[in-house]
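Shown here: the complex without one of its protein chains, the others still in place.
As written, the chains take the letters A, B and C, and residue 1 is the first residue of each chain.
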Amino acid sequence: MKTRVGVIGATGYTGVELLRLLLLHPEVEVTALTSQKYAGTEIAEVFPSLARHLSLRCEELSIDRISEKVDFIFTAVPHKTAMEVVPFFYQKGKRVVDLSADFRFQDAKVYEQWYQKHTSPDLLKESVYGLPELHREKIREAKIVGNPGCYPTGALIGLIPLVKKGMISYENIVIDSKSGVSGAGRDVVLGSLFCEVNEGVKAYNIFKHRHLPEIEGELSALAQKRISVTFVPHLIPMDRGILTTIYVHFLKQVKTEEVLNTFYQCYEKEPFIRIHPKGRLPNTKDVRGSNYCDIGVVVNESDGRGVIVTAIDNLVKGASGEAVQNMNIMLGYPETLGLDVLPLFP
Amino acid sequence: MKTRVGVIGATGYTGVELLRLLLLHPEVEVTALTSQKYAGTEIAEVFPSLARHLSLRCEELSIDRISEKVDFIFTAVPHKTAMEVVPFFYQKGKRVVDLSADFRFQDAKVYEQWYQKHTSPDLLKESVYGLPELHREKIREAKIVGNPGCYPTGALIGLIPLVKKGMISYENIVIDSKSGVSGAGRDVVLGSLFCEVNEGVKAYNIFKHRHLPEIEGELSALAQKRISVTFVPHLIPMDRGILTTIYVHFLKQVKTEEVLNTFYQCYEKEPFIRIHPKGRLPNTKDVRGSNYCDIGVVVNESDGRGVIVTAIDNLVKGASGEAVQNMNIMLGYPETLGLDVLPLFP
Amino acid sequence: MKTRVGVIGATGYTGVELLRLLLLHPEVEVTALTSQKYAGTEIAEVFPSLARHLSLRCEELSIDRISEKVDFIFTAVPHKTAMEVVPFFYQKGKRVVDLSADFRFQDAKVYEQWYQKHTSPDLLKESVYGLPELHREKIREAKIVGNPGCYPTGALIGLIPLVKKGMISYENIVIDSKSGVSGAGRDVVLGSLFCEVNEGVKAYNIFKHRHLPEIEGELSALAQKRISVTFVPHLIPMDRGILTTIYVHFLKQVKTEEVLNTFYQCYEKEPFIRIHPKGRLPNTKDVRGSNYCDIGVVVNESDGRGVIVTAIDNLVKGASGEAVQNMNIMLGYPETLGLDVLPLFP
Partner (left out) sequence: MKTRVGVIGATGYTGVELLRLLLLHPEVEVTALTSQKYAGTEIAEVFPSLARHLSLRCEELSIDRISEKVDFIFTAVPHKTAMEVVPFFYQKGKRVVDLSADFRFQDAKVYEQWYQKHTSPDLLKESVYGLPELHREKIREAKIVGNPGCYPTGALIGLIPLVKKGMISYENIVIDSKSGVSGAGRDVVLGSLFCEVNEGVKAYNIFKHRHLPEIEGELSALAQKRISVTFVPHLIPMDRGILTTIYVHFLKQVKTEEVLNTFYQCYEKEPFIRIHPKGRLPNTKDVRGSNYCDIGVVVNESDGRGVIVTAIDNLVKGASGEAVQNMNIMLGYPETLGLDVLPLFP
């Protein structure tokens, strides 16, 4: 029998992408969708791309009604809204992957410093940060998974092997990320209008983007010492994709091949990590629509400077694909189930 | 046992799209790829998007060697090259879907008027025009399928129901098509450079595009009388998609609903046709990456003018997806096998 | 002494484009800007592109205060708002170019059929439809100029010579227009978000776009008989530009050269019309940022079908550039003053 799945907040870009992937998944069935804005409307009317694949109306959120219809929950609502909802599903015994920031931090203080008061701090100990490449075992048993932010996914995957091996200086790590516009969500704001974004590029939220503590927190936990990084996100004129360029210093002279080997070994069994051979670099276009994270490495062998470049689709590996990957781990399905779609090129 | 499939000319845009779809197909295995330009190179080096999914080298075309390795052939080479190759596979007993124009016309004279001398005119009687919505039964038995052009696919699907029912005047049909740039192929030409195409739109080949005889030929055969149409293709700055706006005159006053009903009835069992309800119109963005053709209809009820709009992904329903659909029909597989990918939105 | 100019509604896309052009104009000075939304804000804060060129705060609209500061008015506010404002400036003796639809129709009934009740029908007789290629002499003396819509500009310029000469059938004129997204304005609506528009194309408002009566009205007046046309606008993923593809039938067999000659003669003295020689077609990219309308003509000489293609920048020749051209005519300046910017390619 298929797992019945509900999507809370189905009408944003992560919502529709979650539906696309879940509808391809052979072991789940989407049985409930909620949307404040489109309650009562057929989802295929909101997203004509889904016509023929899903015939379900958006409904208002009722914990009781939804809980009867579903076995598993994805919350794709904004932070703050998520922590108002997740606890009720938790109490009903439903396991949840939350795509907001509300369950990404185990320390409520960190969350509260960057967001607002956390209304369910007790639940944080039940939640796991949903980066499978770091926390697969804990995710398996988790009641609540805090699905990572899009930028942290691209940044962490590029740094984990180097931090695990203690190969780099923890001073002066610079993370320069370039994101497509869907990362800003489907909110109707001036800055997301086509004519404001197209044919332009800008940096934003320098030193203060909310994904910074997520990156620093996970790296610090891994290194078992406090790591600060410089992180600057940029918006570029495309729908999907994040390219993350990471600048590091190796503690001793290394060759590019050694660093690549470290990546190969660390990610050997990872189904969604692809590492480019020496001399080749990733392009977000090669991962579009897929759950892959492609990685490239260049070392300046004479002085130990290194650049790691990662490419993901922010809506897939950076959000909904990773969420399905987490669900697969939680429910004991093969990790690639429903996620074996190939990238769409061109 | 899986059907072993070979792709002749695998390194163009229709080639890579064919591979994407075939690799999702549960009943086939890609066992041979040819490329003049990339012979000897791993396909995942040519298209990093395919990494992890296909580990196969491009090879030079050898009929004998390829024939041993494959049961079924797709030719995704330019016209002229196709008719130099297909006959040999035919002689080897292989069934072929040819994505070029070389086997789209049953009358060599028409072909020769728009292209060049046909070197295998005898084979044309073995070939079927591969629009399943028109010729499904013949495709089933065909040895060679001439896969339709991208523009004709979008145009014909919008006109077939009206011609079948004899509802429209055959004078003054205007077909205005807007195509993404991948329709021009992966040839390295000035006109396909990003900076030449981006932020611009133009018409081209007015009254003389080679897809015109294809459209007129099929419509005329269906109507059993000579139909001429005005067809103007346009290039617009996006990767994929063709929107076709068709201007017709109904022979008598009709309501939009009646026309929609004609479409519903005609396409009732078609797995890849989706018809928008009255008041809604298709967008190529809603079909991107999928084999769907979405249709919208508007009638000016006071005077019988009508506009039909169809949206397809030129690389899928307009090329490689339709080719796989044809293969499914030829081999007796369910028609949607390997083609049940959802559109990628946004 | 320079003419002091005020822009009512300066913070939309036509507003900022008007400012760009007026700031290049040697004989005018922008002395007042109004904006409901940004009143009190420096214009260069709203549009950083204007920094160094204009240091002026947006203010709330006060007829008295503005009238003291300016000699000439541009209203770049939505229709309905315009007719609430223009009469007061008229009473103050200011000449006005109105970029909305409110003063484009001499017959209030037509306006009211497509928009809403007209609150200043008496003023319509003081207003002139601001297409210089048609009404230059009347514009010279006009108190109020109703600046044409973007689509009508591209459509009319492609048809005027043919209607003047009576060369085409008035049945079955089809106008298929493709517009960049800035045509939708700077309103913050879902349909204008980058991710909704990018990589997609759609038709909209078929048979019911408000620019239809404008096109039909001007053509009918010119032909001195009622002309109906089929007009379908499309939205394509670029900032600026409208390509208009016009389908006509010549009353007798003509050669392409004859039609081109008709265009050359009709537009011989027009400073902003450029006609492509036989065999070449316009691209919106070649007119971007300029006030040009480029024209191409193709005739199917065997049967009298013709296609006229025009390309404009919707924000320049389709709005603000045409408005400045009208001001130049009204004030007796050389018509190209401030408008001799070249297109930006690429």
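FYI, a contact is a pair of C-beta atoms (placed from the backbone, for glycine too) under 8 Å apart; a residue touches a chain by one contact, two chains touch by 3 or more.
Since the structure is predicted, the reported quantities are computational estimates derived from the model, not experimental observations.
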Hidden-chain contact residue, picked from the options A:39, A:251 or A:307: A:307
Among A:39, A:188 or A:236, residue touching the chain not depicted: A:236
Sole residue of A:245, A:290 or A:325 that reaches the chain not shown, by the stated touch rule: A:245
Contact residue for the chain not shown (choose from C:176, C:286, C:322 or C:335): C:286
Option touching the unshown chain, where B:106, B:198, B:220 or B:261 are the choices: B:198
Residues in subunit A touching the chain absent from view: 172, 174, 176, 178, 180, 195-196, 198-204, 206-207, 228, 230, 232, 234, 236-241, 243, 245, 247, 249, 281-286, 288, 296, 298, 300, 303, 305, 307, 309, 311, 346
Hidden partner interface residues of subunit C, rising order: 13, 16, 20, 23-24, 47-53, 182, 199, 239-240, 274, 276, 280, 282-283, 285-290, 292, 294, 340-346
Absent chain, residues of subunit B that touch it: 13, 181-182, 186, 188-190, 192-199, 237-239
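By definition in this document, only the chains that are shown with their structure count from here on.
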Innermost chain by mean C-alpha position: B
Rounded Å distance, subunit B centre to subunit C centre (Cα mean): 39
Centre-to-centre distance between subunit C and subunit A (centres being mean Cα positions), rounded to whole Å: 45
Intercentroid distance (Cα basis), subunit B paired with subunit A, Å: 36
Residues of subunit B engaged with two or more neighbouring chains: 199, 239-240, 282-283, 285-286, 288, 346
